[in-house]
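Here's the structure we're looking at; comments come further down.
Note that one protein chain is taken out, while the other chains of the complex remain in position.
By written order: A, B, C, D and E. Residues from 1 in each chain.
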Amino acid sequence: MTSAPKEFSAPLMAARTAVTLFVFVVIFTGLLSGAYLWTKPSIEASATEEKMKLVDEVLPRADYDNALLEDTVALPETPELGLKDSSTLFRARKNGQPVALVFEALANDGYAGKIRLIIAIRANGAVAGVRVTQHKETPGLGDYIEVRKDKNKARPWITQFNDMSLAQVTDKDWKVKKDGGRLDYHAGATITPRAVAKAVLKAVHWAEANRDRLFAEGAAQ
Amino acid sequence: MFAPAPFLLKDVSVSQVMIQVCVALIPGIAAYASLVGPAILVQLVITTVAALVTEALMLKLRGKPLSLFLTDGSVIVTAWLIALTFPPLAPWWLVVTGTVFAVIVAKHLYGGLGQNPFNPAMVAFAVCIVAFPALMSQWPSVGLQLGLIDQMNIILGWAPRVDTLTGATPLDAMKTALKLGDSSFDISTLLANQDIYGNFAGRGWEWVAAGYLLGGLWLWHRKLITWHVPLAFVASLSLISGALWLYNPSQFASPLFHMLSGGAMLGAFFIATDPVSGCTTPRGKLIFGAGAGLLAYIIRVFGGYPDGVAFAILLMNLCAPVIDLLTQPPVFGMKDKA
Amino acid sequence: MITRDEFKTIAGNGIWKQNTSIVQILGLCPLLAVTTNAVNGIMLSLATIIVMALSGVAIASLRNLIPHEIRIPVFILIVAALVTVIDLLFNANLHELYLVLGIFIPLIVTNCIVLARVEAFAAKNPPLQSTFDGIFMGVGMLWTLALLGAMREFLGSGTILGGIDMVFPSLQPIQVLPESYPGFLLALLPPGAFILLGCMIAWKNWMQARAAERAKLKPPAPVATAGCH
Amino acid sequence: MLMDLFKFKGGVKPPSNKLQSNHLPIAQAPMPSRLVMPLHQSIGGTPRPIVAAGDHVLKGQMIGEADGWISAAVHAPTSGTVVEVAMHVRPHPSGLDSLCVVIEPDGKDEWIARTPIDHNAAAPADVFHHLQQCGIVGLGGAGFPAHGKLTPTKGVPMDELIINGAECEPFITCDDLLMRERADEVVRGIAVFRDLLQPKKVLIGIEDNKPEAIAAMRAAVDALNEPFSVVAVPTLYPAGGAKQLIRVLTGKEVPGSMRSTADMGVQVFNVGTAYSAWRAIAHGEPLISRILTVTGNVHAPRNYEVLIGTPMGELLALAQPHPDTDGILMGGPMMGFLIPNPQVPVVKTTNCLIAHDDRLFPPKAPEMPCIRCGACARACPHELQPFEMYWFSRAKNFGKTQEYNIFDCIECGCCSYVCPSRIPLVQYFRFAKSEIWAREREKNASDQAKARFEFKQLREEREKADKAEKLAKAAAAQAAKKAAEAAAAAAESGADAAVATAAPEMDAKRAAIEAAMARAKAQREAVQPKNTEHLAPDQQKAADEIEARRVAAHLIEDRVSSEKATAAPTAQLDPKS
Amino acid sequence: MSHYLFILVGAVLVNNVVLVKILGLCPFMGVSKKLETAYGMGAATTFVLTMATGASYIIDHYLLMPFGLEYLRTLSFIVTIAAIVQLTEMVIAKTSPTLQQTLGIYLPLITTNCAVLGVPLLNISNGYNFVDSLLFGAGSALGFSLVLLLFAGIRERIEGADVPLHFRGVAIAMVTAGLMALAFMGFAGLDKYQ
Partner (left out) sequence: MDILLAIAIMALGAVVLGALLGFASIKFKVEGDPLVEKVEAILPQTQCGQCGFPGCKPYAEAIVNGEEINKCPPGGSEGVQRLADLLGREVKPLDAEEKPKQIAIIDENTCIGCTLCIQSCPVDAIVGAAKQMHTIIAQQCTGCELCLPPCPVECIHMAVIPETIDNWKWKYPVVAMQVVAADKAAAIKEAA
């Protein structure tokens, strides 16, 4: 350790430390910023890739050909989707024709809080795919809604929604079997699937009602 | 060299105390057995054996006299309480895991009898419900009538656990219904449906609770517990449940329901009163009981677990040393100064 | 430069005698928070090792330029800059792992080990020694994190090397226990982490007592007891 | 006689076992073969022996003189020859020796001249002196010199004088029999105390399991036409504890930290104390005998009037102990202790001897850990938390035990009595208390040592400075002188320059060496007067004592005894300090 | 109103920094041997943590975010915090020797308490506004102090227990912390109504 300096008056000391700190900050912030600029492209790339990975799970890449991540609509607070904050909706198109909407939804009544979903709904109103992106359901009990945790690897629970649409499935059927619907559930944990089913159903209704507007919005540009 | 005074001792011993606690549990056990069948007796045997074996092992490892400590009976109380708080059809390895964990980690790592800051039985319950929530929330379904052999087979894993065997406890059912946020849902209708539920707390649970109450009162009469903890527990649980019930009787169950369902009575008279892990000063006991009652209600109704008694008691165990410290009664002659 | 003995002492201290996790009881948060499997623990330790080694060099070289009054802010500044660089690198190249480790990468800054070593060693010793000190302290941390992570993972889900796919996408975790193993979930949660670490520390006490016994030194000294004789 | 009684919390009801010994009248114990009078028989300073081996003494002759105000004289219980003044076991739980005067009775039992005193006519100071000279101390257990307790606290009016006839310990019946047989003299003694203390009320508390004693005392009070109230108090151990009795009779609670109950306007005396005070005032008899119960595992339990100094074994033999008797308990079974051997003498505070055997007092079951059941706290008359005190005593965390008011504990044993884990709680408390006292002593000693060390350093510094200054002056003068001489010589002889320059150098060196030697010498000299002439009073006193001890045996323990007299009470009275 | 209550309850109990978020463990283990020091440490941490959360919010919102310099968060936060700690230390040393005596050795450790950096970082990711942030910081700190105090209470008692030899000291404290964390799991799910 450097030995304590002789005697400084307070302002002098202040100046001295300020200058030292200044010098160090300049050097290290400079270094850091350099590193930032250097890694920036790959960080952005991985962020994009991560988003695409999610989208890929609910909508095969072969189904569309536009730059989906750039074809967006900013959604305001949307109670129908359980969303209290604004969010972004992505539009998939093939040859300029609307293919599907990809957006987030929130199931507010999970066993242990909110369940965050990403949903893709095709232009014809059928569900293309649903995935859970965030939840706090009990591990080993309610977490089978997550594909990774579902013991049934062949046909994970969440894929039951695939291709369901309002046209084919009535609202009454859009429920777990226990409540008279057609969806499976794991005994001892019905709250979670109920919540997800309810959220998906609401999302499908909302998409049905707003689809045309959403695809049209800003499309002119 | 010289034996110390006093030379006269009252004829009491730890084993006597513990045996009396076991005796006091018997009315509750009887009611329980008549409700869910002999499974509970099988569980009592499993936990007792597991607890005694583990205790003996730990005593041996720690070089303590087996004859002295194995006969003190405290581990039997722990074992019985574990059996009574776990689902009666829980697989044997689950109750054994809980018991072994309780005896080793919650009791002997702290030096054994009398020195554990946490209630061993409740540690067992909490560990298992956190680690195996699915199994810990499978209670025998309504009206299930199975004989001893069938029940044993299920417990020992020789018969498959069919989903239809299990159902929700009244508390669980109520909570599930509440969770769905169905505005059409009405507790009183749910409870009034006598096919499924008994008059107060659902299909005869009130008799089990009454059994515990009886045993608890006897313990109080024998001066093994004081009135502070149970009374404070019951009072705070009924006050908060009563307040919310009056506020919205269709969403919140009545105090009577809360008192008689789940582990409330067992907790108030047998678990929260555990002298080792609880508070010891009179005011401390009141705070301990009231806190446990309040937390039990909050966790039960708003929290993530079907019954909050176990966690409430563990949380209060956690506070007990500090509460004791802050509620030291004034000593003789210092009352006005304190 | 550095002598063989010096090197040995530094290594021995870092790995066992002054092991940060089970002897000094420092750096507990990453130790407990990220060890839901061994791979997480190892990766975070590697990051920490890099930070410790680099900050060791940097501070030991600059130690004479830093005024006493602001040494802590300056040390922290240096460490924080290094950590942020590591953070950016993880983000760019090991994005999934970056998400799993979460705030524990930036928190390397406040990892007491880093600052404690910087204060206790680097600020008083030449760069080479400080670098080795940093590295071996990190190695000590690495094996404890790896061991704890492996135990928790094994008990909790019956696998080993969970999360390896995040580092080497071609590899997969290995299921050791049968699929029907219910998984002792508690081991993966904070309570399990604490209790297992407690057992590890007791194990270390036992090893030490045994070593002392073997060496026919003094009888096993009770560690930090308050005399319940 | 109706009055409102109060309750104290806690207490226990052990089997009283009093019936064995209270149906026979008090008997006179025969003269023992030898009497051993320990000099230290009461709280306070140890009386100084004023007889030597070979001296002939008369009954009632003073053999130990009070040392200080809180101290009481000791007397020869009978006439005879002093055999030795030496170390013997005295009744104390330690089983250690202390200084005793051993007397061989000559069988004549010849009284010294006795001088009664008219306490109403004499000045209070003279009465106190008389009581002190007669060796009157409390017979209730603590043995506090009675004159000390009769001196009123300044500024606190005396409200109640309480006479303790509770006798709450099982087995003991000596106060019971005393009140039954000598109520008249007891009441006269009480009247003396009343006259000295001038209380507003006098209350005589007797446990309601002694109806005969109550009746006898009431009769005596009525006969003497005194306004004393004889109150039957509920039988509950330890109702006889001074603070408990005060609580029951007056509702006042005397805090444990209060030095004397007199500070709350109450004073408590044992009935035996009143009796012996009366004997001293009216007959000039010093305290040389007392009534005590011999009971337990014996054929013939009964009360005896016994000379102080009688070996306990001889006394026990009177009651014909059963062959399986394996020890003698002094005091009651709740607070008493086993004496190390039967030669131990009866002292002023010995109120009961119990022959011990395994049937009456079964061996204790092994101690279990505390289960925090709280039974002890409920039983504690001082409303303490015994299990917390135990927990920290066991862990040797003495600071914590003091936080739990361990010094308020009166060691009554109620907590141990009710403990289901059979923990010797009181033993833990005694252990903790004596450790704390020892620590206090050590702390005092180390503070003193530090002060002395610093003083010595300071002194040395100063002396060094002084000497150095003086020496420097002297050396300078000398050097100057030498230089002058050398210069003169050089000029005279015309010696060469080398010598001329070397000389002063040599001189300076020599001067320095001389100075150093002188300094050392001066230092040596300086030290001596410090240690012989300027002795501090305490040092002088200590040195005197050492001188005295050289003459007597080569003993060194006085050091601690005088220390304890100062250190221990402060520790006890202000435990938090 | 209930919004604030949820933030507070969430930070103190449900997402307790120490037992659930696993932050700030070193001082939690190190300064909990005695209630007295635990009390002081709790007070000091509460002060620093609240300040740190507030200050970092301001830095983030007014200096970093407007310019897209989020990558400087760690750096700027920790340097600010270190300065706050050092200032506090100096002020305490000067003004309250008693506090200095109990905290003297521990105050510098606050800088290496990861909660002090972790909470501000979590706070930013929670997207709270300034008042919420202060509340969150204070709540987290209170949560820290609360469990620290309770833990110290238990440790003081365990000190006298007949703990198996090799478990004495830190090992049993760790097990105790585990059981405390277990108890705190009881609060899980209480914040879901937020």
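The rule we apply is simple: a residue touches a chain if its C-beta (ideal position, glycine included) is under 8 Å from a C-beta of that chain, and two chains touch if they have at least 3 such contacts.
Computed from a predicted structure; not experimentally measured.
*Asks:* Out of D:Arg259, D:His283, D:Lys456 or D:Lys473, which touches the unshown chain?
*Replies:* D:Lys456
*Asks:* Which of these, B:Pro4, B:Pro27 or B:Gly98, touches the one chain of the complex that we don't see?
*Replies:* For the chain that is not drawn, the touching residue is B:Pro4.
*Asks:* Among D:Arg114, D:Lys201, D:Lys364 or D:Lys470, which one is in touch with the chain left out?
*Replies:* Checking each option in D:Arg114, D:Lys201, D:Lys364 or D:Lys470, the one touching the absent chain turns out to be D:Lys364.
*Asks:* Need a quick check: the contact residues on chain A for the chain that isn't drawn.
*Replies:* Spelled out for chain A, the touching residues are 8-11, 13-22, 24-26, 29-30, 32-34, 37.
*Asks:* Please identify, in ascending order, the residues of chain C that touch the omitted chain?
*Replies:* 69-70, 73, 206, 209-210, 213, 218-229
*Asks:* For chain E, enumerate the residues touching the unshown chain of the complex.
*Replies:* Residues 30-31, 33-34, 37, 59, 63-64, 67-69, 72, 75-76, 79-80, 83, 86-87, 90-91, 93-94, 97, 100-101, 104-105, 162, 164-166 of chain E touch the chain absent from view.
Just so it is clear, only the chains that are shown with their structure count from here on.
*Asks:* Which chains make contact with chain B and with chain E at once?
*Replies:* Chains that touch both chain B and chain E, as defined above, are A, C, D.
*Asks:* By the touch rule set out at the top, what is the minimum number of steps from chain B to chain C?
*Replies:* Minimum number of steps from chain B to chain C: 1.
*Asks:* Hey, which chain ends up farthest from chain A, C-alpha centres compared?
*Replies:* D
*Asks:* Going by the average position of its CA atoms, which chain sits the greatest distance from chain E?
*Replies:* D
*Asks:* Need the central chain here, defined by C-alpha centroid distance to the all-chain C-alpha centroid.
*Replies:* Central chain: E.
*Asks:* Could you tell me the distance, in whole angstrom, between the mean C-alpha positions of chain D and chain E?
*Replies:* Here chain D and chain E have centroids separated by 54 Å.
*Asks:* Quick check: what residues of chain B touch more than one other chain, meaning two or more?
*Replies:* Chain B, residues with two or more chain partners: 105, 111-112, 115, 127, 130, 132-133, 304.
*Asks:* Which chain D residues sit where two or more other chains touch them?
*Replies:* If we look for residues of chain D contacting two or more partner chains, we find 369, 394-395, 397.
*Asks:* Tell me, which parts of chain E touch chain D in their complex?
*Replies:* 156-157, 159-160, 162
*Asks:* Residues of chain A touching chain C in their complex?
*Replies:* Residue positions touching the partner: 1-5, 13, 16-17, 20-21, 24-25, 28-29, 31-32, 35-36, 39, 42-43, 46-47, 49-50, 139-140.
*Asks:* Taking the complex as given, what residues does chain A use to touch chain B?
*Replies:* Residues 109, 111-112, 138-141, 187-191, 194.
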